[in-house]
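The complex appears here without one of its protein chains, the remainder shown in place.
Here the chain labels run A, B and C in written order, and each chain numbers its own residues starting at 1.
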Amino acid sequence: MNTPAQVISVPDDPERYAYSFGGGSPVVTVEPGSIVELTTEDCFGGRVRGADDLPSRVCTFPYLNPVTGPIAVAGAEPGDALAVHFVDISPARDWGVSSTFPHFGALTATHTTAMLHPALEERVWVYAIDAKAGTCRFEATRGDFAVDLPLDPMHGTVGVAPAAGERLTSISPGVHGGNMDTPELRAGTTVYFGVNVEGAMLAIGDGHARQGEGEVCGTAVETAMHTVVAVDLVKGGAPAVPRLENDDFLLSTGHARPLEDAFRISQHDLVQWTAELLGLDRLDAYQLVSQAGLAPAANVCDTQYTMVAKLPKRVLGTARAYDGVHERLRALGADHLRQR
Amino acid sequence: MNTPAQVISVPDDPERYAYSFGGGSPVVTVEPGSIVELTTEDCFGGRVRGADDLPSRVCTFPYLNPVTGPIAVAGAEPGDALAVHFVDISPARDWGVSSTFPHFGALTATHTTAMLHPALEERVWVYAIDAKAGTCRFEATRGDFAVDLPLDPMHGTVGVAPAAGERLTSISPGVHGGNMDTPELRAGTTVYFGVNVEGAMLAIGDGHARQGEGEVCGTAVETAMHTVVAVDLVKGGAPAVPRLENDDFLLSTGHARPLEDAFRISQHDLVQWTAELLGLDRLDAYQLVSQAGLAPAANVCDTQYTMVAKLPKRVLGTARAYDGVHERLRALGADHLRQR
Amino acid sequence: MNTPAQVISVPDDPERYAYSFGGGSPVVTVEPGSIVELTTEDCFGGRVRGADDLPSRVCTFPYLNPVTGPIAVAGAEPGDALAVHFVDISPARDWGVSSTFPHFGALTATHTTAMLHPALEERVWVYAIDAKAGTCRFEATRGDFAVDLPLDPMHGTVGVAPAAGERLTSISPGVHGGNMDTPELRAGTTVYFGVNVEGAMLAIGDGHARQGEGEVCGTAVETAMHTVVAVDLVKGGAPAVPRLENDDFLLSTGHARPLEDAFRISQHDLVQWTAELLGLDRLDAYQLVSQAGLAPAANVCDTQYTMVAKLPKRVLGTARAYDGVHERLRALGADHLRQR
Partner (left out) sequence: MNTPAQVISVPDDPERYAYSFGGGSPVVTVEPGSIVELTTEDCFGGRVRGADDLPSRVCTFPYLNPVTGPIAVAGAEPGDALAVHFVDISPARDWGVSSTFPHFGALTATHTTAMLHPALEERVWVYAIDAKAGTCRFEATRGDFAVDLPLDPMHGTVGVAPAAGERLTSISPGVHGGNMDTPELRAGTTVYFGVNVEGAMLAIGDGHARQGEGEVCGTAVETAMHTVVAVDLVKGGAPAVPRLENDDFLLSTGHARPLEDAFRISQHDLVQWTAELLGLDRLDAYQLVSQAGLAPAANVCDTQYTMVAKLPKRVLGTARAYDGVHERLRALGADHLRQR
């Protein structure tokens, strides 16, 4: 039986939502080894509820993508790794929404990929979420095609305060995490961040009932979430970029433009990580990752694009990342869920 | 019982290997609906056989990446789709090789991403292939780490003659196919090309015992292959980019730099394909692909990078791509294998 | 005779240097129409003074690229344009320095264009500045080649507080300006920024005795500067990106990666600006800019790359940007210099 240092519920207070990483005072401070329960609002602040709620009309920049936090972790110092294990991510509503948004998305001119085209049509899709059946339902807005897609809840946004005193909007991904928008960030996954400020200042938001790789149109099936995480520290273990781990894979992330740089960052980190865990020469690790690795897109729409590099843990033999913190937090979380 | 129009074996004649797509006379002409058996040499022309056979020493540019073909398909005309179903891909040797190559790969300066660094070390890895066990064995060149990886044979290079009278080396991918280097191109998969010249002029090479997504170091586990394909025509059905289909997924490919353009092309084509198959409005198809799709990298090292966009066929209901040619060719191939 | 609203000297206090745009309290508040005199330290904080002062050794991240400011402009509100005319930029020393820096520059692997190469050698070049002769002297570090280059003083960094409450390090360029590193920012040039916060919060630094286009190796001929600017407001005139104007050209800037997006942003804004000034249809403006415009690189090394789009004012006939504020501030500055 694993006992958490603390079990803490973050009060769900829309007045306390943050819209940036960096700055602001913590909503709560927790000990390493704690379980934290929290609620997150969707990226539209819950304002898009139907076909007529066009985001550009009902949302007000920069009050987009609210995050719950920051949560200070006692004892976290620059150079440490903060480990955040997602114990549970459950939709807080029986519906989610997605939309196109003017000049946002992968298949449209944007303010960055600037062109002379008028914006694509802004349109909202409402998905019925059936948690029991494990589905969310796509319904065409023109014609009557509909299909149930597997529910696969995840958080698009999770991160810590950036380095160098920067304060970045919650819609940006980067080495601090933030709006990474990878479907890999589901329950059962541990994410590792390099700590940049005392307390680390973790914040979480942007729940997705599911998301395709690349988040092509710019939004996923956005919904509010009830989420449980277990947090811990690896003293002195700060990774260069956010890393993820689940029972089957190690995953490194890269956040950059152009997309090949996001790819390079993620692969470079995975090569490095593999070399360290296996005591391999770097070119040997390069070779191994080249043949054994996977490379799915996360987002190709945000201010930085995100690529993921994945290595099956099977090739690691008995080597364990971060001395097994993933396994410990997973056990801690499982016990917590059983007791609820 | 399905009967092929013809069963043809392409003689394995190293003198007849081609090194480009476009130009050259066909090694054989086959009827639509035929089974073709052929052998391919590895991308090094079989010259790299051990740690001392550095590719830059034993290979001579431009005699790299030999392809078997071109195979003319009777009746193929510009505007048609050529469907090539991979019935079987079996390593022709019990070993494969991989290597770094000066100024080639994703994590090195190249002649295109030009920098002032000297080249990374050129090094060769030899993999033992155990077809029965279904493995190929990675062995570190420094230290004694080794691990068996799953055998997953595929072809890096398959394509047709390009449009506009172009003649392109076999190391380039593009809308004509060519060196796409996606691990999705395994047995059980049908690939569709737009035909640009009479006879289509199919050629195949660059077998990989397995390949990671992105082909990070620039080469896979390269080996010679015995391969069986079933070919057919879809009159007037030319896709804009090479498309793949297997029992579970529709896949569109994009070949471009930067990598986000390869992503955009592949997603754009998948949105278009989905809209056509389901009779959906384009924005509805954009939304559906955004939530249901996958987006793995294929290669991030060749003259054009390749991304793949995948949609589970489950979301298509009863809709069938190209009137079911994939299913027909798969059945044809299965019967052929049973009879051997 | 033109009379400034105020003539204000910002005290040169290294303790007050800022290292970010956004946050911090103003060092001074000035009226629109004022002349401001200030001193800036070089990007190394003055710590690199000779061949042995390797930046990675003598500088401490994030205390790089100090800027003088922020300077609040009374009455500046979000939506206004802040016009900053550079009256004079004079080297404050008779020497400047440049250097390579590990994993920074256009022809090296970086943390973003991540590769397995070790860093290029870090090396310092010291330039003798001869203000009277108007030269700065390149001397090779290996061998005895030397050549005088024309002195062409400019500021690499000038900008305002970003939108959305962001706080960005002074090494980043963006829509708020910042580390744009364009040689176009010399005396005689007016730069226009969109105001994001009350007071605009102007800051200036990173003087260059001269800089090539692209800032290829990552640094210019860095030196401290005595600088005079004239500032004014154009109420409600906020441009989408920083714009520049000199006697001969209108210039729009784009800050993004990949470089073609920086190009697109700059050209898109110049097309828009031209259409507005001449009352042209947008496609007509697109055509005119396409034939009459210039497109030099600014930096291809910073966190965002910067491209510049230039249109000769000659094609504008009598049309004047921002109602002639450039001409007025230039006259104001000229009178001020005459009186010194």
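Going forward, contacts are C-beta pairs under 8 Å (C-beta built on N, C-alpha and C of every residue); 3 or more make two chains touch, one makes a residue touch a chain.
Predicted model, so just to flag it, every value in this text is computed and none were measured.
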Identify the residue among B:Thr29, B:Ser56 or B:Thr169 that touches the chain left out of the display.
B:Thr169
Who touches the missing chain here, C:Val58, C:Leu107 or C:Ala334?
C:Leu107
Per the definition of touch given earlier, which of C:Leu54, C:Val216 or C:Ala331 contacts the omitted chain?
C:Val216
Using the definition of touch stated at the top, determine which of B:Glu184, B:Glu215, B:Asp232 or B:Asp261 touches the missing chain.
B:Asp261
For a quick check of understanding: of B:Val36, B:Ala72, B:Met154 or B:Val271, which residue touches the chain that isn't displayed?
B:Val271
Tell me which stretches of chain C touch the chain missing from the display.
98, 100, 106-107, 120-121, 123, 125, 138, 140-143, 145, 147, 149, 210-221, 257-260, 263-264, 267-268, 271, 278-281, 283-284, 286-297, 300, 305, 307, 309, 315, 317
Absent-chain interface residues of chain A come out as 107-109, 113-118, 120, 258
Where chain B meets the left-out chain, the residues are 19-20, 22-23, 61-62, 111-116, 163-169, 240, 254, 256-258, 261, 264-265, 267-269, 271, 282-283, 286
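Keep this in mind: only the chains that are shown with their structure count from here on.
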Chain-centre distance (mean CA atoms) for chain B and chain C, in whole Å, is 48
I'd like to verify one number: the distance from the centre of chain A to the centre of chain C, where each centre is the average of its C-alpha atoms, in whole angstrom.
36
Using CA atom averages as chain centres, what separation in Å is found between chain A and chain B?
33
Where chain C touches two or more other chains at once, the residues are 113-116, 258
